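Note that one protein chain is taken out, while the other chains of the complex remain in position.
Chains here go by letter, A and B, matching the order in which they are written, and residues are numbered from 1 within each.
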Amino acid sequence: MDNEAIIKSTGSRIDEEVEGGIWSKFVYVWRLLYRDKAGMLGLAMFLIVVATAVFSPVLSPYDPLKQDLMAAKQPPAWSEKGTMAHILGTDNLGRDMLSRIIYGSRVSLTVGFFGVLIACSLGMTIGLISGYIGGRVDSFIMGGVNMILALPYLVFVVFIASILGRSLFNVILIFGFTNIPIFARITRGEVLRLRESGFVESALSIGATRTRILYSHILPNLLGPLITIATFEMSGMIFYEAGLGFLGLSVPPSTPSWGNMLASGRQYLTIYPWIATFPGLAIVFTGLGMNLFGDWLRDVLDPRLRRTKR
Amino acid sequence: MTKILSVKNLVIKFHTFDGVVHALNNVSFDLQKGETLAIVGESGSGKSVSMLSLLHLLPMPPAKIENGEAWFYGAGKEPVDLLKLNRSGISKIRGGKIGFIFQDALSALNPVMTIGRQISESTMEHLGLSHAKAKEKTIKLLDRVGIPGARQRYDNFPHQFSGGMRQRVMIAVSMACNPKIVIADEPTTALDVTVQAQIVDLTKELQKEFKIAVVWITHDLGVVAGMADRVLVMYAGAPVEIAEAQDLYANPQHPYTIGLMNALPSVKGHEDSRLTSIDGMPPDLMEEPHHCQFAWRCPYTFDRCWKEIPQQIMVGENHVVSCFFDVENRRPRGHV
Partner (left out) sequence: MSEHIRSQKPDSTTENQIMVRVQNLKKHFPITKGIIWSKQVGAVKAVNNVSFDIMKGETLGVVGESGCGKSTTGRAILNLLKPTSGKVFLEDIEITALNDNELRHLRPRMQMIFQDSYDSLNPRHSVAKIIAEPMVVNKTGSPAEIRDRVMELLELVGLNPNHAVRYPHEFSGGQRQRINIAKALALNPDFIVCDEPISALDVSIQAQIVNLFQDLQDQLGLTYLFIAHDLSMVQHISHRVAVMYLGQIMELTSCKNLSDNPLHPYTQSLMSAVPIPDPTRERNRTRIILEGEVPSPSSPPRGCVFHNRCPIAKDFCGDKMPEYKEIIPDHFLACHLADDKGGSLITV
């Protein structure tokens, strides 16, 4: 069919064909990324952190736990008394700062990833039940959720953390469970919106079952908003983990984590500022990257926004 | 007749995420004192953009005025170019000399301010009235636009009015400061047909009473027939035909106008006939136009249509068309 005929028959001038398959999707995502420089920067920052965590043993010059009191409190390489042996200097016990920061990313990302995994999967299930069944069940669940959300978050987390004691596993559980209400509430809102949408009504009108509507129409449309929220929540958890570490309530003190490093650097803040500064910068770097990336995801995952967003 | 507004060679582009949208391509028209000019077009034809841009109501960026002038003859002795005015200059004209009626009155009115205050504050600002005088004028105006119990409803909020009443309030807002021009952007599209008739009649009465030039933006050729003096038909960001209403309906010249007229069902009920539709759909505004934008869908195209952008040609008294083809005589128009 030549172009003219297509115009006449379909009212369409689109003549080039989109090639299906993974490669074209990859190219499309790359084009979307290329247009939003902030999103690209965010993704790059996030990927750097992930790579650091994965390749920690390769990247770090020293064992992060090895103490060398002779070389304690060395400033970074570029300051007067610094040496190239310890680029970011050493802490009060002579452990290499760079190695500790590199290993610290593992704690942060583990807490963030598994915390979000627990919160998202449970929260989504609860939200789905609440929104899709509705009625009394909905009122009951949402009542509970709102009650939990009304508690002051940090106080609540600190309270539980001090009861459970310091371990990575406990920290993941705390963040996983305390963030369920947020995911549950967002899921429920989306489900309520989707349940009223035209395509769900349309699916009902062709005789689709409730199960099919749930799996084929509601779940796929939930993923976009949930992935976006998950990104923001993950950066939130990384911040709070550092906060708990600073208060001495996160992973055991020997474990290299950004929060613990902040805590140990606190008393030397005026004399040896680098001990607290570098883990702080690492936290900011990760959080900023994830938030930029999350902003971009939010725009891209909503097909309606793609065309109109500048 | 004297001109009140003269728009010349207006070009507007939207610089968006996906590329440049050529929203307006070389739009020129005049508006006479006290007349009703209807701007008719489909979505994306640029009918609203052209008027919004004059009052600096387009979000910039993404919108950018690339070229053009808009001379307004109603502010003092000297004409002013609306597009060149600064922020304070345009806010003196907007709402004062030029009123605006929006399609969605609920979102155009401030939801947390009583309608009385919204109207009287603008009269105080633009006409310099005292508080008491402004209130009296507002009540009189509300009464005039057909709000029952205007004095009591002065203190009501926009959500306390029904859709039709809200549109009446909107009209009162637009006409409060004795404007020279009122721009009505699809004011009846959201309303039911019986209420639409009320609003159209009200606007016609007020226009005669206050001698206001009205620009009525719409997609509905039916509404236009009853109220417009002249009609400007737009397609894909450019005017294709301008004519007096009687002339346009009796003797449409542009293939697009002819197509639009044929696409309407007759109310008399020729239910046994088929509608004549225009094939295809409006062009993608992302592409810079190099030829007649209607050529894609036009049944009369010949080689010239694909090579040049047609200029406006006078085909009769006050009748201008942008087309290379003389549909009546079935032959290309001579070079003009």
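The criterion applied here is as follows: contacts are C-beta pairs under 8 Å (C-beta built on N, C-alpha and C of every residue); 3 or more make two chains touch, one makes a residue touch a chain.
Everything numeric in this text was worked out from a predicted model, so none of it was measured.
Undergrad: Given that one chain is not shown, what are the shown chains it touches?
TA: A, B
Undergrad: Give the residue, chosen from B:M60, B:L275 or B:M314, that touches the chain omitted from the document.
TA: Counting the whole complex, the residue in contact with the absent chain is B:L275.
Undergrad: Looking at B:P62, B:P79 or B:G163, which makes contact with the chain not pictured?
TA: B:G163
Undergrad: Of the listed residues B:E66, B:D155, B:D201 or B:E328, which contacts the missing chain in the full complex?
TA: Candidates B:E66, B:D155, B:D201 or B:E328; residue touching the omitted chain: B:D201.
Undergrad: Among B:M60, B:M113 or B:A263, exactly one should touch the missing chain; which is it?
TA: Looking across B:M60, B:M113 or B:A263, the contact with the absent chain belongs to B:A263.
Undergrad: Over the whole complex, note the residues of chain A touching the chain we left out.
TA: 1, 6, 9-12, 14, 17-18, 20, 139, 197-199, 201-209, 212, 216-217, 220-221, 303-304, 306-307
Undergrad: Residues on chain B that touch the omitted chain in the whole complex?
TA: Touching the missing chain: residues 42-43, 162-165, 192-198, 200-201, 219-226, 228, 245-246, 249-250, 259-279, 281-282.
As a working rule, only the chains that are shown with their structure count from here on.
Undergrad: Measure off the straight-line distance from the CA centroid of chain A to the CA centroid of chain B, and report it in whole Å.
TA: Comparing mean C-alpha positions, chain B is 48 Å from chain A.
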